[in-house]
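Heads up, one of the protein chains got dropped from this complex, but the rest are sitting where they should.
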Amino acid sequence: MTALRAMLGRELRLALRGGGDVLTLVLFFIITGAIVAFAVGPDSVLLARIAPGMVWVAAFLAMLLGLDRLFRPDHEDGALILLRQAELPLSAAIAAKVMVHWLVSALPLILASPLLALQLAMDGETFWRMVASLLVGTPALAAFGAVGAAVTVSIRGGGLIAPILIAPLSIPVLIFGVGSITASQSSAALLFLAALSLMAVSLAPFAAALAISSAED
Amino acid sequence: MTALRAMLGRELRLALRGGGDVLTLVLFFIITGAIVAFAVGPDSVLLARIAPGMVWVAAFLAMLLGLDRLFRPDHEDGALILLRQAELPLSAAIAAKVMVHWLVSALPLILASPLLALQLAMDGETFWRMVASLLVGTPALAAFGAVGAAVTVSIRGGGLIAPILIAPLSIPVLIFGVGSITASQSSAALLFLAALSLMAVSLAPFAAALAISSAED
Amino acid sequence: MTDRQVFPPLTLRATGLSCGRGGMTLTADLSFAVAPGQCLLLRGPNGTGKTTLLLTLAGIVTPLAGTFELEGTDSEAGPQLHYCGHRNAVKPRLSVRENLDFWAQVNGPTGLDIQEALAEVGLGELGGLDAGYLSAGQSRRLALARLLVTHRPLWLLDEPTAALDAEGHELVTRLLDRHLDMGGLALAATHDPITLPDPGRMETLALGVRT
Amino acid sequence: MTDRQVFPPLTLRATGLSCGRGGMTLTADLSFAVAPGQCLLLRGPNGTGKTTLLLTLAGIVTPLAGTFELEGTDSEAGPQLHYCGHRNAVKPRLSVRENLDFWAQVNGPTGLDIQEALAEVGLGELGGLDAGYLSAGQSRRLALARLLVTHRPLWLLDEPTAALDAEGHELVTRLLDRHLDMGGLALAATHDPITLPDPGRMETLALGVRT
Amino acid sequence: MSIDTTPKQSWWSRIAHPGQFVAWTSPLLWPLTILTAVLFIIGLWFAFFNSPADYQMGDTVRIMYVHVPNAWLSQFVYGVMTVSALGTLVWRHPMADVSMKAAAPLGAMFTALALFTGALWGRPTWGTFWEWDGRMTSTLVLLFIYLGIVALWRAFDDQLRAARIIAVFTLVGAINIPIIKFSVDWWSTLHQPASVFRADGPTMPGSILTPLFVMFFAFTFLFLTLHLKAMHTEVKRRRVMGLQRRMAQGDAA
Partner (left out) sequence: MIDLGPHAVFIVWAYLGVAMTVAALVGWTLYDARSTARRLAELEARAPRRAAR
């Protein structure tokens, strides 16, 4: 337990001391909203129509940005080899990483989402549904991202492959995420999203650990 | 001259031999298009409206994704120090890097743009305007990105400054880029974009070189 | 650390072990046994597969043929070895103490106290410093301190003395000697001379001469 | 390489030089001069500022006080020095030959031919291999080959023998000796003993004892 | 961490050794090729000369004889890859990763062909090449997954090491594909009121079923043949890479 706490603490410190990563993410998220709003023009009906989708696309793309930093630094300075020999199981270490990844790359987006809602002329009720759907759905994105990053970590310079691998896998998250904002049966979609997140979060650390421990050096 | 050619060749090889080869990037854009369709829904009128914005967001994202690989590997394995002592001026080396960055992260997008246009239900005329605007505008993104990456790599904890630095520079590019696809005075926007790119590309290598060479190790 | 023989008596035995990278055999058909309190030095020119052998024993690289086993461990016990490779796994953004503390927690703090371990490797006063500021030798010392904060019977050291000064060489010898005293095992690949006070504890395995 | 004294007679002179990192003085008030054909060995425990001094002379770190100068260069000439640091600047994705060729082009191919240089450092047959596959010592050899493909009078070597085997130590000695023969200058920070055939060419600067 | 190398005298170990696998399965190649060719000839003859036009879709029903087999194979090949991935991860069977690698580009091609023929069929029947229909869309996603796997194989320079990692990803994909299918169905019914009709009524007359089945087997055997051949090539390619590396290293120990 203390080992897991130590892992969480280390990851958080590394992520936060690293500096601008979080800010880049948030800025990217907001810029995406601004650009789309600009492209569509001042048609608030249309904007509101596309808003749920755009929020999810922006969130998905923003979460891709931090992916390469999940395992690569540890791979390159030899820490990943040592983690494979730690008392703490590798999958637990990865679970901690996924959690911190979510904390530093999804949570800031959710906190910044009011700005996006404003840009995309979202009404109050939709806004709250969006917050709920992001809260419930982004863990799945983080988990899939971890699998993608783990699979590509031993590829030198393979930064772009991970997004390609996980984008098709993330489509259900996107569909249910958008569905839980717009659809008439939004609560059903939200439930599904929750189930998906739960499954992804509970399985991904093991898959990622398997991928990492079957990579040589 | 041969030194510059060697630099270009090395950067190209490094970029292409990694996982980030052109096929991967092309795939990335196609998948981005599909993601947008999944999120917004299969309504071709809607898709066409947001298409210009999405194209530029995708381009921006692709450039951001590759940014970390611009100077960081060279910084970490000590090559950046050696480049400061090379016969080839550092700014020339950086210019080569920016050029290759554009070649591997913007050009494939432009090549893949017909597929993106298809997915997002763009009409023929818009498509050509998009190609023109991407061709003219992406160099500026690459150049600004290089400055941001240089600042980040050289200043410890300078991570925080970089995004704040790039964001205000990139937003005009994105706005004019989108403008030159949609707006009625698209040729004016395109001209502006060209001026911006020209300025950015010619100044950025010097700014980046200054940032790097004023950093201690 | 005060009591000797803290480890159960283990023996590392390899029979017919062939290691290699990318399908290419580097060290063929090795058989050796390392008894408790014994240190095996791996020697050989650059590129003969010392690192590869250590990685194989650490379970990172799959052996091409043959087997090896740490006899005497009960299967319940967790990882039994420390690998200390070329790269130090030091995070520049964390302080020296945070770096070490992290590994102590993650591996189980069964060994020395953090501060003691830092003092032992000569970093006692740098605990609060950002680890990115450490010199090459200091980073190496920090990596060695990791071996001290968690007791594990088998040490796999890859050029432990790299970047260390004369005092650092002594430090490595001292640490190794104490580890063997406690009944530990060690394999060390090195180009520098390492001489333990009791030469009977050291054996040398010279890997094939190439290139 | 056949003719001796290919470099103009240069002298590296430092007067009252203080180097340090982050505002903290490490080596205070150094004065020394290195004449053509001379090698200055920097010695001292870990963390005393050998690397910092070399980086200062390479122009990467600004000195805290004092000056240094390479006397005898005309200001038109490009960079006059090779810095060979702890890290090897070897790109894993490029082949060994491509790696070396790149630096030859970028620094100006005024020295040995690529293949000759590789043979010189003992990598003659690995030219086509992906550099990521090189062992630690082989990578170091590749870094040393970079010094050979471009002639530059001043060599700043940071632990040149790190990770090298016995034959590699000889290689470094041989390369240094030949460089001094040609009228070159060298500064080397090292923990290993380096002995040139002609001891008159070597001087030692022991840096202060800290921590 | 130990590897058992004691020889087992079962067929399992006979195909476990790459060299023996090639020697053992090579005689199968020609019969498979001939069988495939014969099936194609019969199937095409049926498809063009011995089957009626559908009363509803007219002659376009003939596209079905290439569409459905490809669509089926697009999923079957993923099944083959999944089983191979299990073989790599669970049984560490050396031929499993070869099979996995050889199948990926074939699967991508069959999926692409399913999309292509489907699109060409959609135009006359639905009046559009592309509709965001559930089945079509999930096939598109499947294509992305295939292409991702192909890209992944290309990105690793050490194919032996790549196999286990890619096996993990293949299995993750296998879990996810049913979810994708389901979610896409849900999505398109959500967005699209019943504008799409499907002509896959259960009442297919036998005269249509016969060519369908023959073509179905023809394509399946085509896959088996190509897969086997590609596996042989892959085994040889690995030996080439091993030899090249050894040669690049000079006289290895």
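Each chain carries a letter (A, B, C, D and E) given by its place in the written order, and its residues are counted from 1.
Everything that follows uses one rule, which is that a residue touches a chain if its C-beta (ideal position, glycine included) is under 8 Å from a C-beta of that chain, and two chains touch if they have at least 3 such contacts.
The model shown is predicted, which means the values in this text are computed figures rather than measured ones.
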### Task
Quick one: say which of E:Ala16, E:Leu106, E:Met136 or E:Val184 touches the chain that got left out.
E:Leu106
### Query
Hey, which of E:Asn70, E:Thr88, E:Thr137 or E:Thr170 is the one touching the hidden chain?
E:Asn70
### Query
In terms of residues, what is the contact footprint of the unshown chain on chain E?
48-49, 53, 58-60, 62-63, 66-67, 70, 106, 109, 112-113, 116-117, 120-121, 123-124, 222, 226, 229-230, 232-233, 236-237, 239-240, 242-244, 246-247
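Keep this in mind: only the chains that are shown with their structure count from here on.
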### Summary
Contacting chain B as well as chain C are chains A, D, E
### Query
Which of the chain pairs holds the record for C-beta pairs in contact?
A-B
### Query
Taking each chain's centre as its mean C-alpha position, how far apart are chain D and chain E in Å?
56
#### Entry: Approximate Å spacing (C-alpha centroids) for the pair chain B, chain E
36
### Task
Would you please write down the residue numbers of chain B that are in contact with two or more other chains?
14, 17-19, 24, 27, 31, 34, 38, 41, 73, 76
### Query
Counting only residues that touch at least 2 other chains, which ones in chain C make the list?
21-22, 59, 62, 86, 211
#### Entry: Residues on chain C engaged by chain E in the complex (per definition of touch)
22-28, 48-49, 59, 62-63, 65-69, 208, 210-211
### Query
Where on chain B does chain D make contact in their complex?
2-3, 5-7, 9-10, 13-14, 17-18, 73-74, 76-79, 81-88, 93, 216-217
### chain E - residues contacting chain A, complex
89, 141-142, 144-145, 147-148, 151-152, 155-156, 158, 161, 164-166, 168-169, 171-173, 175-176, 179-180, 182-184, 186-187, 190
